[in-house]
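Missing here: one protein chain of the complex. Every other protein chain is in place.
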Amino acid sequence: MEIKPAGKYIYSDIELDREEGQVIEDLKANSQEPIPDPDRWLDEKLEQNILLTTVDALINWGRRSSLWTAICFPACCAFEMIAANGPRFDLARFGMEILRASPRQADLMITAGTLTWKMAPNVRRIYNQMAEPKWVIAMGACAISGGIFASAEYAVVPGYNRIIPVDVYVPGCPPRPEALIYGIQMLQQKIARRKNIDVRKLLER
Amino acid sequence: MKFERYGIGIAKGLTVTIRHLLRHPTVNQYPEQRLNISRRFRGNELVWNREKCTGCGTCAKTCPQGAIEIVTSTDMTENKYVVDKYQVDTGYCIQCGLCVEACPYEALYFSHAYECAKYRRGELVQGKEDMLDRPERKVSGYFYPDKAKELPEQTMLVEKVTEKR
Amino acid sequence: MTIPLSGKDVASKIEEKFPGSVVESSQDNLVVKGNFLLDAARFLRDTEGLDLDFLNFVTAVDYYDHFEVVYWLSSLEHNHSLTIKARCYDRENPVLPSVVGLWQGADLQEREIFDLFGIKFEDHPNMKRIFLWEGFAGHPLRKDFI
Partner (left out) sequence: MAVRTEPFVLNMGPVHPSTHGVFRMRATLDGEVVIDIEPVFGYLHRGIEKLAEQRTYTGITPLTDRLDYISSMSNNLAYCLAVEKLAGIKVPERAEYIRVIMAELQRIAALLIAVGAFLNDCGAYFTPFLYMFRERERIVDLFEMVSGQRLTYNYMRAGGVSQDLPEEFMPALRKFMDMMPRFMDEYDRLLMQNEILIARAKGVGILTGEQAINCSVSGPVLRASGVNWDIRKADPYSIYDRFDFDIPTQATGDCYDRYRQRVEEMRQSLRIIRQAMEQLPSGPVRAELPQLIRPPTGEAYARIEAPKGELGFYLVSDNSIAPYRCHIRPPSLINLTALRDMVRGWKVADLIIIFGSIDITVGEIDR
């Protein structure tokens, strides 16, 4: 039996591909240095103001107990992420059962998997689309440093912190669901320390 | 598409779901309840025994990643190597276990810890002092069957037990 | 068990039909000339008794002075297999005919070879990069890449 090959694609635009390639090359050239960790809060002292701290505490409590995750699961770690979301570890206990396909409804990005340069502009765009305030957990060796694939320099981004700032690093390849939940709890501690209302700015007014 | 038996399939499926009300729960409430993890669990850190190590560097040679950095100098008086620097980047290590498998002097183990998340990238690098074998550090039984025997038995989902600690 | 066909026997059959097409043959495989590749492949697929209708994989190997494209064929009916190879010596602009018209399964794999080795397959319906982006310099699986 003779089967006809499918032939030319109706839509296969080389111009568009070139444009996308240019975006990738630009990003690659501009992100050779890692973005420093947003860790200034670790050394800061808390301001003493009872009213504002109470408001802050309330806001932070609301924020940290309803973290919604944006879908950005390129590779292997995704399955440990799903396992953490799944029946056995059940992230819903922390108010984060929803995986949002739309980044505009999410405030946490769990970067589960290897990031390639081809994917990097998309991840940057997802991050930019997420609602403020937003946090990032780098899950697994690939997300932290490129891991096992770090030596394939031509394709793999050595760590998400080249593209976006990372709040918590969870090592492992892949980390156990418990390790991820521990990382999320660390992030919750960070959110609890966050100052939403700046006292000095209020006094200046 | 004809629906000759409309609703029966869905009703049957729902009975399966409803029956789950009577089942033993699967959920493990992690921070309060902890599973006993596998005795061979490859933890996110390495444990290093300074006395047994001869500084041969087999671990660094075997590592497919090159994540282990070992610098040695010769001690002429006792005729052996002294390890000056021993360093593993746990953010780069993939826990494949080849270094532990390769160590000819049984000086390198996996730790049994998995709660190793950090706020800063630099803190993930494990120096010589962090890796030292201390009695309070639980050692994994990966490739060390006698060490595995000391660890508690793994909690299996098959056995329907969730252990409270 | 899948029986590997003897490259020598098949080579003599191909040589009979298309004189001068086989470069060399051994027990395991046979190497055909690039410009006879399509004829030889059609012969292997359609001949009674051979019926190599399943293309397991296509890949390429870089031997510094030439590229070798490997086609692993098998027949589901007779349960035998055969490896045929084609070489191209031009490093700057290597070209081979595409077998997509015979086995559609080669479609994505030939694009992959083009992407990673830079071997161009003529008459392929969509010969462009598959894994890496347009504008990427070089072909990573070549031995001289970086």
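Details
Just so it is clear, A, B and C label the chains in written order, and each chain counts residues from 1 on its own.
Everything below uses one rule, namely that a contact is a pair of C-beta atoms (placed from the backbone, for glycine too) under 8 Å apart; a residue touches a chain by one contact, two chains touch by 3 or more.
Predicted model, so just to flag it, every value in this text is computed and none were measured.
Shown chains touched by the undisplayed chain in the intact complex: A, B, C. Interface note: of B:40, B:118 or B:147, the residue touching the hidden chain in the full complex is B:40. Touching the chain that is not shown, out of A:65, A:105, A:128 or A:151: A:151 (per the contact rule at the top). Although one chain is not shown, part of chain B still touches it, namely residues 1, 3, 5-10, 12-13, 15-17, 26, 37-42, 62, 64, 94-98, 101-102, 110, 140, 142-143, 148, 153-154, 156-159. Even with one chain removed from view, chain A keeps its contact list with that chain: residues 1, 3, 6, 9-12, 71-76, 78-80, 82-83, 86-88, 99, 101, 113-114, 116, 118-119, 122, 126, 148-149, 151-152, 154-156, 173-174, 176.
In the full complex, the hidden chain is touched by chain C at residues 1-2, 28, 53-57, 59, 61-62, 70, 72, 76, 79, 83, 103-109, 112, 116, 126, 129-133, 140-141, 145.
Just so we're on the same page, only the chains that are shown with their structure count from here on.
Taking the mean of the C-alpha atoms as each chain's centre, chain A and chain C sit 43 Å apart. Averaged C-alpha coordinates give centres for chain A and chain B that are 24 Å from one another. Listed for chain C are no residues, as none touches two or more other chains. Looking at chain A, one finds that none of its residues touch two or more other chains. Remark: chain C residues 100-101, 104, 107, 125-126, 128-129, 131-136, 138, 140, 145-146 touch chain A in the complex. For chain A in complex with chain C, the residues that touch the partner chain are 3, 5-9, 12, 14, 17-18, 20-22, 24-25, 117-118, 152-155.
Across the interface of their complex, chain A is touched by residues 26-31, 34-35, 37, 44, 64-65, 89-96, 114-121, 124, 157 of chain B.
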